[in-house]
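Questions regarding the structure given below will be posed in turn.
With one protein chain withheld, the remaining protein chains of the complex are depicted in position.
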């Protein structure tokens, strides 16, 4: 018996597809949780990061805060939130938002700061408002780095979203936990391979997006 | 506070275990990532392959990795080595790209000047490239340090003791003080190591007034 062969056999077994506990269903759940967490974190982190990058104010405080958030063990956060909110997807979702936050924030302010100062000054000189400056110059110029932050956050979340199964019937983590606990390692490893495959697909998609954002930056003379 | 008072020795013991697991993992991550980053910077074509594979490893969920590593290396599951290897893999994956960027950040004119002054290839690496790469490298090392310290806690799920044990035990016994101690202890350790790194950065790059805080990872 070999572990990886068994895991692949487990994935390709038709009996594990379809229905409420099927691989297809769990993949969709996993994607939804990942998107929801990254989107929620982005709503919080991106405007904040762009504001910091644009004004240069509050950087130290927010960076220290983001560092502290990064240090919070997700397992501990999840158990505390679970005890406060009960079972279900809420507690894991909040824990995942906290996980995605620092990378998104860092990407946003680094992206804006990285925008070519010459271009920004030129735009200011031709009379652009601060809002126009941010939306038409700094964000397009920083898009590459900002998307890099989103990409890093997505990779972290898609792997850690397996923890959602700790207290809810959600996602590919179900295969990890039940495989581990019942010593069915083919199932556990199959879950891990599926998560890694999902991460790869997401990462390739984001890489393509990132590339697509680049020609814009090249049109701006520096 | 009464829980902490009664269990001071236990908490300190777990803290010590936590340090013993995280520090070697961080050091290995830095060493491997710097070598990979140097390779990637020097030979960009091979480098992109290396960096691509490294970032892919980061997407493997941690729990299965803890089960697979003992199979690959033939070490016991509950050995601290298993966790150190797993964390070193993540740390390297996280840092290799930054390390390549760090070498890329060294001003080419400085390097040319050093070459003109007769620095050997090794001298160029040790006396010019590495010191000048430190600021960018350090921002990456800080991220790796903090996330490694936080990740050590999952060892508790497979019987590798750390502050993570306070999380699982406090959870089972519904002792919030214990869980909070575990969370805060982990954060405190991360912040302490981070502060040490910042101080170290000031020492090794005396020409810089201040070190940059964290970059896009």
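Every chain is named by a letter (A and B) in the order it is written, and numbering of its residues begins at 1.
One rule holds for everything that comes next: a contact is a pair of C-beta atoms (placed from the backbone, for glycine too) under 8 Å apart; a residue touches a chain by one contact, two chains touch by 3 or more.
Note that contacts and distances are computed from a predicted model.
Student: Assign the chain not included in the display its UniProt protein name, restricting the answer to "NADH-quinone oxidoreductase subunit K", "Succinate dehydrogenase iron-sulfur subunit", "Probable septum site-determining protein MinC" or "ABC transporter substrate-binding protein".
Tutor: "ABC transporter substrate-binding protein"
Student: Just list which of the chains on display the missing one touches.
Tutor: A, B
Student: Can you work out which residue in A:31, A:94 or A:207 touches the chain that's missing from view?
Tutor: Answering carefully, the residue with contact to the hidden chain is A:207.
Student: Considering the whole complex rather than only what is displayed, give the residues of chain A touching the chain that is not shown.
Tutor: Spelled out for chain A, the touching residues are 1-5, 79, 82-83, 86-88, 144-145, 148, 165-169, 174, 177-178, 180-183, 185, 200, 203-204, 207-208, 210-211.
Student: Provide the residue numbers of chain B that touch the chain removed from this figure.
Tutor: 2-3, 6-7, 10, 48-57, 67-68, 70-72, 74-79, 96-98, 156-159, 161, 165, 168-169, 171-175, 177-178
Going forward, only the chains that are shown with their structure count from here on.
Student: At what distance in angstrom does the C-alpha mean of chain B lie from that of chain A?
Tutor: 20
Student: Which residues of chain A touch chain B in their complex?
Tutor: 3, 59-60, 63-64, 66-68, 70-77, 79-80, 83, 103, 106-107, 110-111, 145, 148-149, 152, 155-156, 158-160, 162, 173, 176, 180, 185, 188-189, 191-192, 195-196, 199-200, 203
Student: With touch defined as at the start, can you tell me which chain B residues reach chain A in the complex?
Tutor: Listed in rising order, the residues are 55-56, 58-65, 67-68, 71, 142-143, 146-147, 149-151, 153-154, 156-157, 163-164, 167-168, 170-171, 174, 176, 179-180, 182-183, 186-187, 190-191, 194, 213-217.
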